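Have a look at this one.
Removed from the display is one protein chain of the complex; every other protein chain stays in position.
Naming follows writing order (A and B), and every chain is counted from residue 1.
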Amino acid sequence: MEQIPQIPKEKFKLVHDENNAEQEKISTPSLTYMQDVRRRLFKNKVAVVCLTLLSIIVLISIFAPVIAPHDPNAQQVTLSNLPPKLGNLNIPGMNGYQNMGGKMVDAYKQAGAPKGTSFILGTDYLGRDLLSRIIYGTRLSLVVAVLATLVDLLIGVPYGIVSGWKGGKTDTFMQRIVEIVSSIPNLIVVILMMIVLKPGLTSIVIAIAITGWVTMARLVRAQTFQLKEQEYILAARTLGEPSMKIATKHLIPNLSSTIIIQTMFTIPNAIFFEAFLSFIGIGIPAPNASLGTLLSDGQKAFRFLPYQMWAPAIILSIIMIATNLLGDGLRDAFDPQSSDH
Amino acid sequence: MDKILEVKDLHVDFDTYNGTVHAIRGVSFHLNAGETLAIVGESGSGKSITVRSILQLLASNATISKGEILYHGDDLLQKSEKEMNNIRGNKISMIFQDPMTSLDPTMTIGKQVAEPLLIHNNVSKKDAMKRAEEVLRLVGIPNPAARMKDYPHQFSGGQRQRIVIAIAIVDYPEILIADEPTTALDVTVQAEIIDLLRELQQKIGTAIIFITHDLGVVAGIADRVAVMYAGRFVEYGSVEDIFYNPQHPYTWGLLDSMPTLDTNEDARLNSIPGTPPNLLDPPKGDAFAPRNAYAMQIDEEQQPPFFKVSKNHFAATWLLHPDAPKVTPPAAILNRFKKFEQLGGNAK
Partner (left out) sequence: MADEREVIVSVKNLKQYFNIGKPNEVKAVDDVSFDIYKGETFGLVGESGSGKSTTGRSIIRLYNPTDGHIFFNGQDISKIKAHGPKMKEFRREMQMIFQDPYASLNPRMKVKDIIAEGLDVHGLVKNDQERDARVRELLDMVNLNPEHMTRYPYEFSGGQRQRIGIARALAVDPQFIIADEPISALDVSIQAQVVNLMQDIQKKQGLTYLFIAHDLSMVKYISDRIAVMYRGKIVELADSNEIYNNPLHAYTQSLLSAIPVPDPEIEKRRTRIDFDHKSPFKDDQRLQEVLPGHFLYCSNEEAATYKK
């Protein structure tokens, strides 16, 4: 402070830069919001991997009749409980050998299977091909998940938005309905459905449709309540934007993280709900397979034939983890602020 | 005058997702017993972080990378958490901006005011409550004996801020740090709270560090003023020095961009163009240079040191270097210089 630094004189020239109002110039490409979302999603490697995995699983389920090596319901009682075998390649664990009384024996030969028979994931207690059953089972579970999600998105989201946006008496009335619906346990709805309809996919889906959207509707309503007081919504109203447009342009993009997170819960919940129903015996009727029935069957033989449970469990886990991670990725993709860092 | 607190070359960094934010970049100042030091500056300039460092109430991603904070000669940065707890709320206490969130809604205000006493001193509950009542009367809560049993929501915003102040001063702290205590309040209530703080200072002799971004408030309460910009002090001095003989172009800009009641309505306001720098990557030279109409080449290359203006008045601008060209400050500032001369000072 005391000492005055020596500085070359010419440094003390005033520099009037007139263009100091805007320092940086960054021109981001001119994309629409949805294009931006896609770009951000594809920049996220984890999300891309999950998206690919899920697409493969979905494609396989769609083309199940073409892809499945066997009829999933065809029983061959002589060939029951065979271990996995991949063609004639002698891969340990996939060669049809099984531990019996401390010795590895060729289970296929013992069962008297015709030469050349092989089941990639083995067979179950009725001699049905496990791989085919898993493919068909996944298909069924995915159908349940997709329907539950649709119900969430097509009933829950609009219901919540309308209730929150209208407020007042409409809201009170709509919330009473929500309370009534949510106070009925799912299981009771299913059982009632089964009295009317027969057990099976339809009654499960209807049960989910009746009760599944409630949580989504509640969350969306609460969030809408907050959003509608935001000044950008007020601004849209003063510009004369119609309510429908406000919902699609302002509310839904800003509700997207809530919706995505809730969907991430809905998908596994639906799959588990179906699995649970099948497990207690009121779900998908035999002989049809779902991941739930496969798990429940596999669990019975888990001590001796663990592969019967491992395979469906792994598929189920992959679906869960992939949807979760993809959901995270989607949520970030919808949020411009998370983008370029 | 007694220096009771001295901060030397304080640097605070924040680790964030995007990199290290150099929030405080070498701040030094001292506080004398019984005085009021005001720190002014715009949002994000580092006012709160500076004072929170004193009590070490920083977020978990903060590091004090350099510096000393001497309280009666003892470095507070070397103290253990337990020792600090003895100082907080007792010798040095703090009040915050939002009276709504600084009170516990589930506890009666009597208990809340008495609590610091029960924590720090060996007093009986009865004595503590008695003292709480006294202090509540002191801060202007009417009928304190009865109202001590009330909960925060039963008071108005201004009264709540009074209660917050009561909690802070119940132990007669040596230093009271007030971080924008009036920003959330109406002007009339703000004026009441400022009067209250001045009155309390006279009664109990506390030194006050008062943070605000409102220069009008500063003029009313401060003995000395420090102007902060982008994590550094740019000018400090007595309140008269800063208001009537400001030397830093940023101080000029602040004083000039605010209309006063006698600003001519036909004149345009002088605005400071641009926005403050990004502290993730602070500029090499004077951080204010890009917004400074008086910037010189040297400003872009080298940070200016503090130049002495008068005994207690320093400003960090190259304009004070003997080789710098003479510049004419904005008209409103020249008027202030005139006032300084009338007051017997020697304006530059």
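As a convention for this text, a residue touches a chain if its C-beta (ideal position, glycine included) is under 8 Å from a C-beta of that chain, and two chains touch if they have at least 3 such contacts.
Note that the coordinates shown come from a computational prediction; the quantities given were computed from them, not determined experimentally.
> Considering the whole complex, which of B:68, B:214 or B:300 touches the chain not shown?
Considering all chains, including the one not shown, the answer is B:214.
> Write down which of B:240, B:286 or B:299 is the residue touching the left-out chain.
B:240
> For the chain left out of this view, which of A:234, A:280 or A:321 touches it?
Spelled out, the listed residue whose C-beta touches the missing chain is A:234.
> Mind pulling the chain A residues that touch the left-out chain?
Touch with the absent chain occurs at residues 21-22, 25-31, 33, 230-232, 234-242, 245, 249-250, 253-254, 256, 334-337.
> Applying the definition given at the start, please give the residues of chain B touching the unseen chain.
42-43, 157, 186-188, 190-192, 194-195, 213-220, 222, 239-240, 243-244, 253-255, 257-261, 263, 265, 268-273, 275, 339, 343
Note that only the chains that are shown with their structure count from here on.
> Using CA atom averages as chain centres, what separation in Å is found between chain A and chain B?
Taking the mean C-alpha position of each chain, the two centres sit 52 Å apart.
> So in the complex, the part of chain A that touches chain B is made up of which residues?
Listed in rising order, the residues are 1-2, 4-5, 7, 9-17, 20-21, 23, 341.
> Give the list of chain B residues in touch with chain A in this complex.
Residue positions touching the partner: 17-18, 273-274, 290-291, 293-298, 300-302, 305-308, 314, 318, 321-325, 327.
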